[in-house]
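Note that this complex is displayed minus one protein chain, with the remaining chains in position.
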Amino acid sequence: MTSLKGFFRGKTAIQPIWIFVIAIFIFFSFMSEYFLSLSNITNILVQTSTIGLLALGMTYVMINGNIDLSVGATLGLAASLVVGIQPLGLTVAVLAALAAGIVIGAINGLIVWKTGVNAFIVTLGAMIGVRGLIFLYTQEQSFYATNFAFADFGASTIGPIPVLAIIFLLCTLVMHLVLTRTGHGRNTFAVGGNPEASIDAGIRLGRHMMINFIIVGFFAALAGVLLASQMGAATPNLGRDYELWTITAVVLGGTKLTGGYGSITGTLGGVLAIGILRNGMNMMQVPAFYVLVILGAILISVLIIDKKLNAPSTKEVRI
Amino acid sequence: MNPSQGNAVQRPPIDAEPVLRLAGITKRFPGVVALNSVDFDVRPGEVHALLGENGAGKSTLMKVLAGKHKANEGKIILGGEEMEFENPKHAKRAGVVLIHQEQSLVPEMTVAENIFLGSLPKKWGNRVDWRKLREDTNKILETLKCSFQHDDLVGSLSIAKKQMVEIARALVFTPRVVVFDEPTASLTDHEKPVLYDVIHSLCDQGVGIVYISHRMDEIFHLSHRISVLRDGEYTGTVNTCATSEDEVTRMMIGRSLELDHASKPSEFGDNMLEIRNLSVKRVFEDVSFNVRKGEIVGMYGLVGAGRSEVAETIFGLRTPVAGDVVLDGEVVNFRHSHDAVAAGIALVPEDRKDQGLILGMNCRDNMTLAGLGTVSSMGFMKGSAERTVYDKYQQAMKIKTPGWRQKVGNLSGGNQQKIVIGKWLHTHPKLLILDEPTRGIDVGSKAEIHALVKDLAKSGYAVLVISSEMPEVLGLSNRIIAMYDGRVTAEFDGDSVSEDELVQAITGMGKPSPTAAVTG
């Protein structure tokens, strides 16, 4: 595995998305003098931390062969809860918000496990329903943080680095280690790659699915809490369309929708790619609209390149 | 591998207390009794073959044994102890391992992770102990003399190597009984001896082997005893050295099967198909042959020799880099299967379930799928015309279904294959290509399909039969094209060719191996 093939494949492979990340990073460094500064780079990390946290959980769920469309709504619910319950104490509020995420994840996981229904359908339902719960709880009102410690936390730094960025990077590291080093992580791959074989091997499929849905629910809630502290507020529509951005980032990072393949390092690349693109184009004063088009184009290009790279064109029947 | 060779090495039965005994196993599914009070035992160091037509209950019996199904009645006695297996892992830990027909590996994981799937060695904190995993894996790979590494991705291995991984997996918990379910179905003749060696060495260690297969030559080559199931009932056990293929066949189907080798078609017309120097990059090269009207041409070769690929190229599914396909005097070189069908080519593909049928569709709709134009007018389907077509072929081929509304996924393999053939007969093709037409189907349907193919040729069809079963090729073909490693190595007269000549031609013996065509 020393050949060029080994460059993109095998255990020590370099993921294509990182080449892309480095390329656009260099590109924007030349295009804008403000881009390459410590404050801007930490800024990018803070901006990406929300989608990033969602994407960490989503990577697990997708490697497991499922998908979760309800992350945006869960984020919204957690944000509203953490701001809304603040009068009862900050700790209670944060714990309640995180618990809500875990419960929603557990419900999704339980239904997917027990009914065997496609996770796409189950979490689509949850996405609509949880948004209803937010509106029910908030009565369509936006909440503003009354606890200043909470709002300050979102803007605090350790040395020059924002706390939010540190939390995101720490979570990424932990999730990477869990996925690559633990029994749960490896079994997540096994279940996504070949569920039948996993059952025969005595792997408890349902348990791993449940855990992964709970993980994604937890991270969605965590992202919601942090986003609320960053904004000092929560709106009932917070997190809308985030599921689409999250899936985009995870797919860009090389995780397969069919399950059994993917990595946290790839996902980090995918998240950063989106973050750098948004930030860099903003620096170049390109209207935000264009980012949508460019992102769509990139996503499709990635699919085409992946197809061309991995297609054993002559060995396969042309259908 | 010469099938007659198998009869030479028959093993006497081993006298020992059985390591495993199944007594009075009954398994009912709603509406059917899949197994009715079946007895079966395996002695240590013995290969016990289990035979039966499709649907006879072999797989169900083995699933009961391996803990996938629970029997309604009966006992499983392992080493003198009555067991009740809750799940496959439980059975595996007790020493009963099933090696699957369908491969149950995770392609994106390494060999080591696959072998220890579900039982990865752990350190504290649920962390995987990679060092122990590597060492344990290497130990197992050494005993099997495997040529691949512990950290190879399983998805990149050949089918034979994947099978070795499956076997390696069986060795994780010192097994007492190993069940092989059709293990050679996807192996080439080169790879089979490796499997046989593994089976022999397991026997030497005192492991009991249950061997399920359709191939008589293998069974007679390997086994000590043979047990037969018929319609969920146990029909008996015989010692391999004291029985014959005829007797076993009789036990399986309740009558003796006589393959009629003398009724081949004999009147041929002009060339229907002519292949001129056809090549597909990295698959096959410089293939030329012809098929006349009314003639059956057999294409014989090992799996991977490029036979199916030639058929797919004729059918417009692959793009040749050189050469021509000539149909009925016209150079055609189809770009799409649609054009091939329109021009009168029919392909009964190798993989019935993936390529031949829409399993979720009913029998009638599958039957008319390739000829929708003939059962519709102005684009609208004519229900009555469809029924007529379905009834015609259902009766002509004696397809057993509860009715045309039945989903084909619920039919047996033989009946499914007849639906695929019926689908193509309905298009009234000029050229019928059958790729492994009787693979994995029961003996009765097999004979019916053989008779049908001969009748079709006699009525003027040009027929190309691809097969890796020598009796089938010899019994059907007027001429035989032998392929090896992407090339046509010889052409024989179907009536006068000897088995040895055929084997030589398809294994590349006596000829320098072609270097240009690289497969794999």
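Order as written gives the chain letters A and B; numbering starts at 1 within each chain.
Everything below uses one rule, namely that contacts are C-beta pairs under 8 Å (C-beta built on N, C-alpha and C of every residue); 3 or more make two chains touch, one makes a residue touch a chain.
Quick note on the criterion: contacts and distances are computed from a predicted model.
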Exercise. Among "ABC transporter permease", "Protein translocase subunit SecD", "Anion-transporting ATPase" or "Multisubunit potassium/proton antiporter PhaC subunit", find the name that the UniProt record gives to the complex chain excluded from display.
Key: "ABC transporter permease"
Quiz prompt | Contact set of the excluded chain (shown chains only) | solution = A, B
Quiz prompt | Identified contact with the non-displayed chain, of B:Glu108, B:Glu166, B:Glu309 or B:Asp365 | solution = B:Asp365
Practice problem: Kindly state which of the options A:Ile14, A:Val92 or A:Leu244 is in contact with the chain not pictured. | Solution: A:Leu244
Quiz prompt | Touching the absent chain when the full complex is considered, from A:Ile63, A:Val122, A:Val178 or A:Leu238 | solution = A:Val122
Quiz item: For chain A, which residues reach the chain that was dropped from this view?
Solution: 69, 111, 115-118, 120-122, 124-133, 135-136, 140, 240-241, 244, 247-248, 251, 257, 287-297, 299-300, 303-304, 307, 317, 319
Exercise. Write the list of chain B residues that the hidden chain touches.
Key: 29-32, 315, 317, 336-338, 340-342, 347, 349, 354-361, 365, 369-370, 372-373, 376, 379-381, 409-410, 423
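The rule is short, and it goes like this: only the chains that are shown with their structure count from here on.
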Self-check item: Averaged-CA centre spacing for the pair chain B and chain A, given as whole angstrom
Solution: 44
Quiz item: For chain A, which residues are in contact with chain B within the complex?
Solution: 10-11, 181-184, 186-187, 189-190, 193-194, 196-203, 260-261, 314-315, 317-319
Quiz item: Residues of chain B touching chain A in their complex?
Solution: 68, 87-90, 92, 100, 104-109, 113, 117-120, 122, 125-128, 151, 153, 280-283, 312, 317-319
